[in-house]
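For this view, one protein chain was removed and the others were kept in their places.
The block that comes next holds subunit A.
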Amino acid sequence: MKNRVLIAEDLYLLRDGLVHLLQAHGYSVVAAVESGPELLKGLLELRPDVSIVDVRLPPTFTDEGLQAALAARKQLPGLPILVLSQHVEQLYARELLADGSGAIGYLLKDRVFNAEQFIDAVRRVAEGGTAMDPEVIAKLLASNARNEPLAALTPREREVLEAMAEGRSNTAICQRLYLSESAVAKHTASIFAKLGLAPSDDDNRRVLAVLAYLNSR
């Protein structure tokens, strides 16, 4: 099981909370750091199975964490990283997704409140999947408002697309939207046809294709 995790968070309470939460779910925390330089060193030397990184870290309190994550993934492509932030920006999401290698997550810090869903996102990222915050996806779709193929989707298809863009597997989409596996598969096929994307059975590759489509605008 991929359970070696690194945590980078400067607020003691949140860092401690994350350590406890992850340990309770069977992860072993290999490092809990609180600044950008420490983070980059830890990412490159320990190569954790998954890292949970706050965007804003000391010493500059700007986007130190994000920069460290991008730098580490440049040297180790596909290094699984889940980025947490108090606010989500399309700009950052696009930078994280730009290398197209997956194993990336970008969530609001609030998502930690729901331990189950948060651990699910950590697991997805560790396994090479994607976890995008619903708010990022909403912004992506809003900025695609004038996109005609998207406007042609039915409301149900749009919901499936949103869930898919967040990085959820077919099974998870079924549970969330109370649909059968076959109905989800049908919707997915229809979405891909309408957007002119090549269908794929692989969950992760499918998500990346959808995000790339939304980002291409």
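Note that a contact is a pair of C-beta atoms (placed from the backbone, for glycine too) under 8 Å apart; a residue touches a chain by one contact, two chains touch by 3 or more; residues count from 1.
Here is the rule we use: contacts and distances are computed from a predicted model.
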Chain excluded from display, named as in UniProt, from "ABC transporter permease", "histidine kinase", "ATP-binding cassette domain-containing protein" or "Glutamyl-tRNA(Gln) amidotransferase subunit A": "histidine kinase"
Touching the absent chain when the full complex is considered, from A:H87, A:R156 or A:R205: A:H87
Touch residues of subunit A, complete complex, unshown partner: 55-56, 62-63, 86-87, 89-91, 94, 108-110, 113-114, 139, 142-143, 145-146, 217
